[in-house]
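Before I ask anything, let me first share the structure, which is written out below as structure tokens.
Rather than the whole complex, this shows some of its chains in their spots.
Labels for the chains are A and B, by order of writing; each one numbers its residues from 1.
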Amino acid sequence: MFSDIMKNVKAKSPLINVITNFVTVNDCANILLAAGASPCMAYDIREVEDIVSISQGLVINLGAIEDDRAMLLSTKKANEMKIPVIFDPVAAGASRLRNDLCTEFLQNVKFSVIRGNISEIKSLALGSSTTKGVDAADADEITENNISEVVKMAKSLSEKTGSVIAISGKTDVVADHQRAYIIKNGHPMMALITGSGCMLTTLICAYCAANPDRIFESTAAAVCTMGVCGEYAYQKTIDTDTGTSSFRNYLIDYVSKLDSEMIEERMKLEVY
Amino acid sequence: MFSDIMKNVKAKSPLINVITNFVTVNDCANILLAAGASPCMAYDIREVEDIVSISQGLVINLGAIEDDRAMLLSTKKANEMKIPVIFDPVAAGASRLRNDLCTEFLQNVKFSVIRGNISEIKSLALGSSTTKGVDAADADEITENNISEVVKMAKSLSEKTGSVIAISGKTDVVADHQRAYIIKNGHPMMALITGSGCMLTTLICAYCAANPDRIFESTAAAVCTMGVCGEYAYQKTIDTDTGTSSFRNYLIDYVSKLDSEMIEERMKLEVY
């Protein structure tokens, strides 16, 4: 189902500029390379427009919030060029500054995809502020009981922003204004390493940059990739009797080893 | 002995804000998650007070020295809230700027714990400047001959600052103004990776944030955790015929796998 999308990443090796936080930047660069893309992490305001002009995709990760000027300059350039821009509203809801910047970005930038945890997406969609730092609040967990409400919120945010919305967690949701997928891959150990979310956002950008006419499907393919690789990585962690740090390495390892058969064997995707 | 302290970290999952250097920040976030805490690395001066106001602990790591304004703003807020603030005076003694900032911090901030290598702590206590960059000077090694002098210095610095003092190295010392523990766990390979010290400081903060009434014991528990995990990680490095980089992963792996039995089996702690 996603075979072509993945092949295009390796064939085109899109250059992705990532303006991101210093906590997980190395993981983001490595997952791009593992998938077959080429990373660049330029954020100096004197050059971001030059770098974006040779890129095929742009990631705006709000973690490194002090780079907001570079973010605005580069998104403007990327929108002019009509290349995919992916937004990761890290810890939206956790400070007034983050809320203000999210409002400013949503007003001024056309994002192809917005990817966050449920607390972050709720903060964008509803203005609620229950985010616990960079992690989702427990009260926000997606369950059988509230899934229809969550999908409705995602579709509504998509209609408002024109972006595909990706909500990651135990259950993942990918939605545009009229369609939604529910994806139930992944493993709880992904929440015990930093960077699972940032890496997913970056991977979505690589998939979209290589398939700019298939943003919705490419986003779903990237979400499935991370979830399935998380499952393989957990099995390897058990087999080698290691723990969370080795798991992080195995997660990236499997992105580098993955083919579409390995995804399709385990993929748990439903149209909602 | 430390069973409750460790259980509280997993049960409360305290949110720890860490203002730290860009070299080891990813390791610090991952060790917090491995221990069961929740990391946040906010340092933008426009939001640090907001983020500290929802946190249960704060780490000030002097590595990223250019964030000194964010450090001062956030410590003031944390002291008002009476949450634990842990200080890591990275490379104290290695430049005039670092010495000046240490003096300023010690005058204006109430730290629950100060954690450094012997050269850094000597620099704070005595004003000596023998630090070799971020590593302890060889001349400063703790031995049987000078241990009583080192403990006396630590107790005296604790009396002056009101902080628990943790000195890490081949022999670790944890002291307040009247008590001291000597801890002889760990492995020399811990000195062959970057971040052993930064990770320990961060782990101390998680333990203290989950046990704010037991700062002295929580600090000792975190020091034992790192030492014991270093020993297990070294054994795994030998078993897998790997080297220093894999050792770093195994160190964090064991923090994620550790229970109090695994600590108590190997713990070499003496009241001094």
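By our rule, a contact is a pair of C-beta atoms (placed from the backbone, for glycine too) under 8 Å apart; a residue touches a chain by one contact, two chains touch by 3 or more.
Just so it is clear, the structure is predicted and the values come from calculations on it, not from any experiment.
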item: With 2 chains placed, the number the full structure-file assembly comprises; value: 3
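One rule holds in what follows: only the chains that are shown with their structure count from here on.
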item: Distance from the mean Cα position of chain B to that of chain A, given in whole angstrom; value: 33
item: Residues of chain A touching chain B in the complex; value: 21-24, 26-27, 63, 65-66, 91, 94-98, 132-135, 191-195, 242-246, 248-249
item: In the complex with chain A, residue positions of chain B that touch it; value: 15, 17, 22, 25-26, 29-30, 33-34, 38-44, 46-47, 50-51, 54-55, 236, 248-257
